[in-house]
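With one protein chain withheld, the remaining protein chains of the complex are depicted in position.
Each chain gets a letter, A, B and C, in the order it is written, and its residues are counted from 1.
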Amino acid sequence: MDALDIEVVADVELDDPVFLEGLPGVGHVGKLAAEHLLEELESTLVRRVYSNDLPPQVDVGDDGVAELTHAEFHAVETDGRDLLILTGDHQAQSNEGHYRMADAFLDIAAEFGCESAYALGGVPTGELIEEYDVLGAASSEARVEALEDVGVEFREDEPAGGIVGVSGLVLGLGGRRGMDAACLMGETSGYLVDPKSARAVLEVLVELFEIEIEYESLEERADEMEDVIEKIQQMEQQQSPQVTDDDLRYIG
Amino acid sequence: MDALDIEVVADVELDDPVFLEGLPGVGHVGKLAAEHLLEELESTLVRRVYSNDLPPQVDVGDDGVAELTHAEFHAVETDGRDLLILTGDHQAQSNEGHYRMADAFLDIAAEFGCESAYALGGVPTGELIEEYDVLGAASSEARVEALEDVGVEFREDEPAGGIVGVSGLVLGLGGRRGMDAACLMGETSGYLVDPKSARAVLEVLVELFEIEIEYESLEERADEMEDVIEKIQQMEQQQSPQVTDDDLRYIG
Amino acid sequence: MDALDIEVVADVELDDPVFLEGLPGVGHVGKLAAEHLLEELESTLVRRVYSNDLPPQVDVGDDGVAELTHAEFHAVETDGRDLLILTGDHQAQSNEGHYRMADAFLDIAAEFGCESAYALGGVPTGELIEEYDVLGAASSEARVEALEDVGVEFREDEPAGGIVGVSGLVLGLGGRRGMDAACLMGETSGYLVDPKSARAVLEVLVELFEIEIEYESLEERADEMEDVIEKIQQMEQQQSPQVTDDDLRYIG
Partner (left out) sequence: MDALDIEVVADVELDDPVFLEGLPGVGHVGKLAAEHLLEELESTLVRRVYSNDLPPQVDVGDDGVAELTHAEFHAVETDGRDLLILTGDHQAQSNEGHYRMADAFLDIAAEFGCESAYALGGVPTGELIEEYDVLGAASSEARVEALEDVGVEFREDEPAGGIVGVSGLVLGLGGRRGMDAACLMGETSGYLVDPKSARAVLEVLVELFEIEIEYESLEERADEMEDVIEKIQQMEQQQSPQVTDDDLRYIG
C-alpha cells in the first residue's frame, strides 16, 4: 500500500457539485449530518481513501467481516444541487497527516468538478443547548454574506482558537486553492453526540442546495439522546457537586 | 541500515503455507501461541526484519550477547498445512510504522507463497475467564463461515473499537491484497499473560491445519499463572476495596 | 500544497536590513515586540509561509473570513536601519518541524539581504518583575560586546537549559550560516502576557537600529495587565496557600 491510496470504486458525472466534509469531530455533528444525507438521498460510493495517517486498524461489521479503516466519497444526484459527500470513522492521527489527507480530499473534490466546499461540524458551548444556532466561517466576504442570508451566524472572535483538524483545512486549504469554501458549525454542548445540532446544520444545507430530506430517523436518535440528557439532569439535581464535565463527556 | 532491512537467513520451499502473525499484544496471547508452535514443531529461521520503527534497543541473551531488536519469520513444514510464523518482542512504535511494517510482513508472506493469513491475539474482557472462547474476524464471509465451523465465535459489535495494531493490519491490508485473512482472538482478562487463552487459539489452529502438538509446556506456564491468580483472588477477598485493576495489570 | 509553501506577496528592496523574529513564546514578549513595531512603522507584507509543520487550522477574522494559519514577513523601511519582521500565531509543532521552518525563515531573510538576525523573546524568572532587564545570547563575542554596550545583560549559565524553539534556531542556525545573530530576551514572570517586557526589548532595538517609535498602545496593554496582576496579588494575600503557579499561568 502507498502512504495514501485512493481506490476508484465508481465514476459518476455530477453537475456543478458541492463538496461536503462530514468526518468525526465535536458532538459528531458533521458526521451525523453527512450520514443523514446519505440515508435520505440516493448515493453512489465513488472513492475509498486509505492512508497510513489513519489509525492502524480494521473495523469489524456485524457479519464478522473486517475492513481496513478508510474514508469514503459518495456522489449524490439531487433535484437541487449535486453533492459529493466525504464520510468516515477517523481523522488523521498527526499534524502533518491532517494536511496530507485534506490535500488528497480536495484533489478528489476537484476531480469531480467541485468549485465549492462545506466543512460540517460542531462548535462546543460547554452547556446544554436550547436553541441550535449554526455558526459560520468562510473563505470570502461574499460567501459570509450569502450564508448570513440563510440564517448562519458570524460572531466576532468565534470560534476562539480557530477551527482545527480536517474541517479547518477543507476551509483553509480549499480557500487557498481558490475554492468557495465555508465551515458550518452547529452549536452543541460538546458533551454528547448531538443529532439536534446536526439537524440545524442540515436545515442550512437544505435551503442552500434546494434539496428535500426527512428528519425522522435523526429525530428518533435525538429523542434517545434527550432521555440520556434527562437522566444526567436528574443526576445533577441529586448529586450536583460531584458531577463534573468529565462524567458527561461523549456519552452517546 | 535502511529504514527497513530484511535479512535473508535461509530459504525453504513451503507447500501452500499459511502466514501466522504472533507479535506481542493483549495478554501476549498471539506471541505465546506462535512461540508454542515453534517449540513443538521443527522450524527454520528464514528472515530477520530490522526497522527503525521498532524501539531503538538491543535485547541481551543469557550469554551476554546482545542483538538488535527485530522480528523473525520461521518456516514450518508439518504433516498438515505448512506454516510461516512471525514472532518478535515488539510492535512498531508509531501509527505510520504499523503500516510500513505490516506491509513488509505481507510482502515476505507473499514471497513464500502464502495466500492466507491469520493474525493471532487476545481480546480483553476485563474479568478473569472461566471458559476460553475464541473470537474471530475475517476478510470474507466465506472465511467467517469456515471459522464458525471450527467453533470460532463471531459476535455483533465485537471487538468494539475494531482491531488495532499489527493484527488489525495483517487482516485489513492482507484482505486488500486479496489474501484470505482472519484474526483469531482468545478471550483473556487483559490483566495477565494468558497461556490458557493461547491454548484456546492453538486448538483452533490444530483443527484448521491438521497439525499435531502437545500442550505440556504451555500447561506448566498456565499452572504458574493459576498460582498468581489464586494469590490475587486471596488478596481481593482480604482487602477488596484497595485492589484496583492497575495492581493486576500485566503480571506474568 | 507542498509541505512548505512560500507565497510571494510583494517585493521590496531593503537597504542592509536586519531580520527580526517575533513568533509566540514565553510571555508572548517577542510577538508583542514585533507586532508593536508593525503598528508603529509603515510596513509591507512581503511573504506568507504555509507549512504542514504548523497546526492544521484556520484562524477566523472579525468579518468571519478564515485564513489558513501561516507566518508572515513584513518589510519595514525606516529612517534608521531597515527591518524584515517575522510574525505569526504559531511555532512549528514538532522537533524536526522547528528545524525545517527556521531554515526556511533564514532562506527568506537571506533573499532580502539580511546579514544579521535578532530573535526576540522572553526569559521566565518565575516571579513578578520590578525592573525589566533584557538578557542576551549571540553568535559571536563581538556581538556580545556590542549588545553589552546598549545595556543587554549576559549572565553566566543563563538561560539555563539553553534557548529552545524558533528563537534558539534563528540564533543557532543563523550563526552556522555566518549571520551575525543574537537573541534578546526580556525578563518576564512567565505567567502573563507581558507588554512591559516587550517594551524593554523594543528599547534595545530602538537604540541599536536608530528607529523612532511611540509606546502608547503598549502602555495601555501593560496597564490592563497591571490590573490583572493587582487582582492576582489581592487574591494571593487573601488565600495565599491555595494560589499555585498553575492558576497564574498565561493569563492575558
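Note that contacts are C-beta pairs under 8 Å (C-beta built on N, C-alpha and C of every residue); 3 or more make two chains touch, one makes a residue touch a chain.
As the structure is a prediction and not an experimental result, all values here were calculated from the model.
Put simply, the missing chain touches B, C once the whole complex is considered.
For the chain left out of this panel, the touching residue among B:Phe19, B:Tyr50 or B:Tyr191 is B:Tyr50. Screening C:Asp79, C:Glu96, C:Glu127 or C:Glu216 for touch with the missing chain picks out C:Glu96.
Only one of C:Gly88, C:Gly136 or C:Gly186 touches the absent chain when the whole complex is considered: C:Gly136. Within the entire complex, the positions of chain B that touch the omitted partner chain are 1, 3, 50, 52-53, 55-60, 62-69, 93-94, 97. Although one chain is not displayed, chain C still touches it through residues 95-96, 98-100, 102-103, 136-141, 144, 154, 156-159, 162-166, 168-169, 171-173, 175-176, 183.
One rule holds in what follows: only the chains that are shown with their structure count from here on.
Common neighbours of chain A and chain B (chains touching each): not present. In the Cα superposition of chain A onto chain C, the rotation angle, rounded to steps of 5, is 90 degrees. Chain A and chain C have Cα centroids separated by 37 Å.
In this assembly, the C-alpha centroid of chain B lies 52 Å from the C-alpha centroid of chain C. Not a single residue position of chain B touches two or more of the other chains.
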